[in-house]
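I have placed the structure first, in the form of structure tokens, so that the comments after it can refer back to it.
Of the protein chains in this complex, all but one are displayed in their positions.
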Amino acid sequence: MTEHPPVLFCPDRESVERYSRQMLVQGFGGPRAQQVLQQQVRVLIVGCGGLGCPAALYLAGAGVGCIGLADADRVQRSNLHRQVAFTDADVSAAKVTALRAALQARNPRVHITEHDVMVSADSARDILRPYDVVLDCTDNAAARYTVNDACVWERKPLVSAAAVGLDGQLAVYNHGRDGPCYRCVFPVCPPPECQGSCDADGVLGMVPGVLGVLQALEALKLVMEMRGVGKWRCSLTGRLLLFDGRHLEFRTVQLRPRQRHSCAVCRQVYDEEEATRALPL
Amino acid sequence: MTEHPPVLFCPDRESVERYSRQMLVQGFGGPRAQQVLQQQVRVLIVGCGGLGCPAALYLAGAGVGCIGLADADRVQRSNLHRQVAFTDADVSAAKVTALRAALQARNPRVHITEHDVMVSADSARDILRPYDVVLDCTDNAAARYTVNDACVWERKPLVSAAAVGLDGQLAVYNHGRDGPCYRCVFPVCPPPECQGSCDADGVLGMVPGVLGVLQALEALKLVMEMRGVGKWRCSLTGRLLLFDGRHLEFRTVQLRPRQRHSCAVCRQVYDEEEATRALPL
Amino acid sequence: MVQVKLEFGGGLDAIVADRTKRLQVDAPVRTLGELITWVRRNCIREKHDMFAVSEATVRPGVLVLVNEVDWELEGTTRYELQPGDHVAFISTLHGG
Partner (left out) sequence: MVQVKLEFGGGLDAIVADRTKRLQVDAPVRTLGELITWVRRNCIREKHDMFAVSEATVRPGVLVLVNEVDWELEGTTRYELQPGDHVAFISTLHGG
């Protein structure tokens, strides 16, 4: 990936104008927080579909300085009902390229990096290393485990959402020492016939829409927390938000803490940490 | 406003492709429902801001055949963080024109009507008469009462949302005989110093984002219910959804039923109905 | 004395002491109307008229909920508080 040079933030009239409504919010952290967002914050969005499109639009709007987009797919017409950053003219274009253009048209100050690849077990750690936080906006189980495992190894919090039909789920995994990773909660990948998908089961566009925007909100609170600016805290660590669009019900349930001894990936990272600590100086 | 000629829906390859993921959803109502959406459904969005932009994007994506957009404002740079249908190049353009272009780029089959006016007590009833359902995406109390009262007179259900700071609210007013109108619940307009606004108090972009997408979802379920297609029902009639973005909490509370005797507008409409019924044939 | 859980939403938390969204209080009151008077005097720290202009009722635009139900369904100010009741004051929002 290309290097992101730190951008000099001058709170010129345009910036004040662009971010004024956000900077006015009680607890935001003022121009300093806005400057930190622009200069220091790097967010990776894995999957530029029904979740990634709205998440990216709102994070770019908020002025997150560097946004990485990872997806190997091209825009299809069947995507458009829910992937609202794309237009008919984008059909057949690479999603990362089309989404980059959409974000830069909205906020030219945001630096976008395209990762036009399938995130694989081999590539994932390198791709996500430069980022502060990762959004899992993928559309299949294998990718979700790959992204999760790389986040655990690279110690990156993971804002994870999923949607099928009228149902949605959102959680923040691998956050802090005790926040579980995705594999802590779901240790074994479900059999293929139990992995629903939007292509097979359909999805109402608004469902990933709601979840993607919520991912952006929690990611914003999370990076501001990591950088010590602003008074909000990410609220979903160790919890799972369930959305039932049919009955318009939301609820939050409590997840187990990190499974240091039984999780296949946390166990390794934890053992490595222990081993490092046990070394003679 | 211009007349909307009924569009002939031929389930050609392009339509099947465009709406396939939505038509696959359990309970949607198949190609027939999609045809009804295209040919018979008319939705009016009053206010093309932080709520109206995402609501319009998802309703256009879903294939609602006629969408009306009402707003007298022009795009400002301070809007862009939350009004994600607009780009930097749209600054100074009329919102209805810019939003129309954004919707048609995504779904050329949707017919868009621009109402480039402030919705006033005089104009509101005429504007909303041709529509099935109205989305209140306005940004001030006076407009909310105006839109509500016109909906009661014209018997149109009102999907109403609001957002300030990190807080949001959503309700479906004036739906059915017993669903309260906005004025039933809030009979008196608050004093000006108690009317918060995004311009004065700020707003995080994701908050109207979430609410606007939820408005689109409830509006879609509502119009499908009205047209007798699909198996979902609008769930928010007589209830109010409260969103606290700071703690990522959603909850739903129960509102009073329609106040036929004490609500200043329902009382009149109700009296008129009674009087009509009492007339000799 | 009745122990009730109070909640302030839609921006009303900004005028509560400590900007708290949730409070548990023992209030020397019997009805919801009396509670409103008591809350205005004891929990609101500034701009009291944003909560209630006069005694015993909230200002226009504030929805009162008793255990998640609109107080209009519970007798409004005359509702007799039960120990453990959850009373929420939610200001309606207008922005978009």
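Letters are used for the chains, namely A, B and C, taken in the order the chains are written, and counting of residues starts over at 1 for each.
Just so we're on the same page, a contact is a pair of C-beta atoms (placed from the backbone, for glycine too) under 8 Å apart; a residue touches a chain by one contact, two chains touch by 3 or more.
What you see is a predicted model, and the numbers here were worked out from it, not measured in a lab.
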item	value
Visible chains that the absent chain touches, using the contact criterion stated earlier	A
Residue of A:Q76, A:Q104 or A:Q169 touching the missing chain in the full complex	A:Q169
Subunit A, residues in touch with the chain not shown (by the definition above)	47, 49-52, 137-141, 144, 161-165, 167-169, 185-191, 193-198, 201, 203, 208, 240, 242, 244, 247, 251-256, 259
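The rule is simple: only the chains that are shown with their structure count from here on.
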item	value
Chain centre separation (subunit A, subunit B; CA means) in Å	29
Separation of subunit B from subunit C, taking each centre as the mean of its C-alpha atoms, in whole Å	30
Subunit A, residues touching no fewer than two other chains	26
Shared interface positions of subunit C, touching two or more other chains	none
